[in-house]
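Below: one structure in structure tokens.
In this view, the complex is presented without one of its protein chains, the others remaining in place.
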Amino acid sequence: MNILGPIINVLFFPAGLFVLIIGLAYLWVDRKLVAQFQNRIGPRWFQPLADVVKLFFKEEVVPDGVDARFFVGLPILALAAALTTALYVPLVGLQGAYNFPGDLIVVVYLLSVVTMSLALAGSNTASRFSLIGATRTLTQLFSYEAPFLLALLGPAIVAHSWQINTINTYAGTHWILLTQPIGFVIALVGLMGKLELPPFDAPEAETEIVAGAMTDYSGRGLAIFQLAKAVEMVVGLTLIAALYLGGIGNPIDFFAKTLILLLFLAGLQSLFTRFRIEQTVKWWRYAALLVLAQWVIMVVLGQGVLS
Amino acid sequence: MKAVLVFIDGILADWRQRQHLGGMPDFYKREVVMKDMPVAGAVGCMQELAQRYQLVYIGARPESAQAVTEEWLQAAHFPKGPVYTARTHADRLVLARQLKDQFEFAGGIGTRWNDNQLHLELGCLSIILKEFEIEWDTVRRYLLGKEYTALQTALTLLTPWAKATSQPETNRLDVTIEANDLIPAVKAIHASHWGYLAAITGLDPATPAKPAPAGQTAVAEGTLQALYHFCAGAIIVTLRTHTSRADARLTSICGVIPAASLFERELSEMFGITLTGLPHPDRLLLPDEWPDGVYPLRKDFDPAQIQLKPVAVASNGKNGKSGKFIVPIGPQHPALKEPGHFEFEVDGETVTGASVRLGYVHRGIERATEERNWTQNLYLLERICGICSHHHAFAYALGVEKLAGVEAPPRAQAIRELAAGLERIHSHLLWLGVAAHEAGFETLFMYSWRDRETVMDILEAFTGNRVNYSVNVLGGVKLDMTDEIAASIRRGLDFLEERTHHYLKVVTTDQAFLRRTRGVGTLTKEQAEEFGVVGPMARASGLTRDIRVESPYGAYKLFPIEFVMETAGDLEAKFIVRLRELFESYKAIRNILDHLPVGDLTARMPRKIPAGETVSRVEAPRGELFYYIQSSGGEMPARVKVRTPSLCNFSSVLQVAVGHQLADMPMLLAGIDPCFSCNDRMVVINGDETWTWEQLRRYGIEYYKK
Partner (left out) sequence: MALSLTETWQNTLASIKTWAFTNSPWAIHYNSGSCNGCDIEILATLTPRYDLERFGVILQGSPRHADVLICTGPVTLQSRDRLKRTYEQMPDPKFVVAVGSCATSGGVFLGCYGVVGHIDEVIPVNAYIPGCPPRPEAIIDGVVKLLQSLQKK
């Protein structure tokens, strides 16, 4: 039993197959919503699945002048990191499969590993577009990482815990959104930056650098990266819902809250023009200052009021 | 179109030959009147006036003489216009009050002090001249104003070098000069800021040398011509130079007008004219594999001569060029729906150099026009560009009609303008979407293209095809406007007008979007003038360049367009200009639908077009489209030269690019609304124009030293 449990946890539920399916479904919801906002019908429900399956069947081209081990290994690393995070977050309203004090920090850094491996994959190719894409990915990572982390740590401070489950329970009785609105907005936008969604899609700006870091990937590599991103999206949404939107206690909570967040994300995606990379960086500098300001206020006032 | 009131007796007609009959009944007898001579210079001046004005003739003659007056005017080749007769001054005053309601008068020409009273009644300029000894230049100066002055100035400027001068059309001056005098002549025009260089046409008038006996090479005979067309408003001045065919050599004018470099490259590649002093004389026009010494527009060109030479495949990796990091865009690139190859040299995210290589769509259409008959060419030229297809056919048809001396009926002309308006709407909305797409604003792209479908539906209902709609035939149009279609056009325009207001609001108020457009890619008025920019690009930089306003052609005289201009010169201004132009198009189309002239759709065209040459210019959605058409009197043209607006605009964007962010490049390119298929029909431009900051600076300093 002791062995079977973790295997199930890792391969099927909550990580593994389950989160992949949820990820693909959320990817479809996102695409469908954006299409609707753009006055289009949008893709069919199985579209992301068909895309991924097709990519797995495609020929995998490893370009010349590329380290094949990294080329193949990096997507797997990204997916592994993303799947690992799924073990620690309260998916579908259930407690994370594993938890320990400080798992919030681990999750945030595992999410960064996804981005890092994307950037490494970009710099591992001969294509100039990939290289610029990788540079932009890293630039963006460094600019949003700090505010994003700060924004997620806000709830942790008021809950007096670095453990996701504890914060989740605490959030069940306190809508942190109301006391830390700035943190919430920045966490949500930070997630968009992480996922490289418009308007923060400069790293894969189609009209400038084709597909950024992923330009040279075809077939499996591309599919795995897409899956990693899908999982990252689900995990990110869950985290924000758990931390800011009154916690996640049951499946209805989970779906309602994450889907509402996704609706917001899709709306933001279709409202804005792509930011130039230096505009993105500037934006995040202000965001970081804002979160810090919120922290100061929390620390000064919060000792009495919030705890 | 404004009108001019012209007094017949004493100004147009020299009636002194029947003076002895004064007061006698025979004075207005048909046989006698028909013997009147036109006053010297009258016919020419009236024809010039008719280009700009509706002529209204008035005669101090009895009503019974009306018919014979009309007959006489026609026989003497005066332009068409209504003829009124009123015997006494009092009658004429009454008539003037009636005429005032019918026409808007710009001026009146008379010979007596009390004609002045008549003109005052009309509220217009009054020109009173001495009977029978009319100084036509006075009329021209006051009524043709700018154009007349421009023509005279050009003539004075060029006189020192002119070997021969002719005025083949009222708005064209053809000056033949020696090849050695080219530079001083061009300098004179450039220094006095007379207009801009619109195009350079190469001509090969000579018949090819007979095939040489085996073992000997054929010696080419005769001369090649290079025509430098300068335009100022409606006036086109052509400098014509000759060079020997065997050793074709001219001096490059790039030292005087840097913007000429693209035109000159085309000339040199297509005709094998060596241009000494050309900044980048390397292969620029034709495919990389094209053999040396084969010039496709020379008359003795034979496709069999094309024996492609092998070319080293360009490496896909980093160019070894001093370790500079170069980002290629194109030929296959998502930012370009058409192929072109741009190379941006970047330092981090900042662009430090830009170059362009076109020609991926080079098909060789100019040559092909010489192998197809006049009618076939209409359909070929329409397919130079799918976005502005009507304008290509429009310009070509206007030119050929001018050569044949045929004028399309008023209804046809109005329908042509209407189709041009619809095409402009579809093209500008398309551009709005593409530009938004380049900026990463997918939602605006989707919305503008959704709304564009409205005008596509109209075009389809009207012409039967969504793109390449073939409205024109030589001598008119082939489609009539029905009430049903007119109603659907009105409905569509109402919807589009509302949406255009919305888009104008979006591009001027959306903060995220403005961050990508305001102050980006600014082209100052001086730069725009220097690079010879045309169309919306020029109008966004505060230049008054719009052929429809400056030199109204076809129905634009009847249904005029207001000038749209912005002065900022940045991307935002380009958005605003194009969107505001849409309102002008809506207005003009409604105006045409309300007052569509009745009558025939086509005039009869001869199968063979009389020998001659003409220039035809229209304002396509992207700017001035320039056609030079030459006929040798046969069933096929001797030469059709097309200069498209994008060619004028390319060089400007390459200069502006330097110093901008890489992310701005697609938008900057989109800003000119580049049309590669237009350009490449004949031209391949290879720019090894990788300008560094230093070069640009040096160029700037040197330029302003002059």
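By written order: A and B. Residues from 1 in each chain.
Here is the rule we use: contacts are C-beta pairs under 8 Å (C-beta built on N, C-alpha and C of every residue); 3 or more make two chains touch, one makes a residue touch a chain.
Quantities reported herein were computed from a predicted structural model and do not represent experimental measurements.
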item	value
Neighbouring displayed chains - absent chain, whole complex	A, B
Which of B:124, B:446, B:625 or B:638 contacts the chain that the document leaves out	B:446
Residue of B:178, B:289 or B:600 touching the missing chain in the full complex	B:289
Residue touching the undisplayed chain, where the options are B:222, B:279 or B:364	B:364
Options A:222, A:237 or A:262, residue touching the unrepresented chain	A:222
Residues of chain B in contact with the chain not shown	286-290, 296, 301, 303, 306, 308, 313, 331-334, 337-339, 359-365, 367-368, 371, 379-380, 383-387, 389, 430, 433-434, 445-447, 449-450, 452-453, 456, 465-468, 675, 677, 680, 684
Residue numbers in chain A that touch the chain omitted from display	31, 35, 38-44, 46-47, 50-51, 53-54, 57-61, 129, 206-207, 210-211, 214-219, 222
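Going forward, only the chains that are shown with their structure count from here on.
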item	value
Centre-of-Cα separation between chain B and chain A, whole angstrom	55
Touch list for chain A against partner chain B, complex	34, 37-40, 65, 126, 128-129, 132, 198-199, 201-202, 205-210, 270-279
Interface residues, chain B side, partner chain A - complex	316-318, 325-328, 333-335, 346, 349, 436-444, 446-447, 450, 510, 512-513, 515-516, 661-666
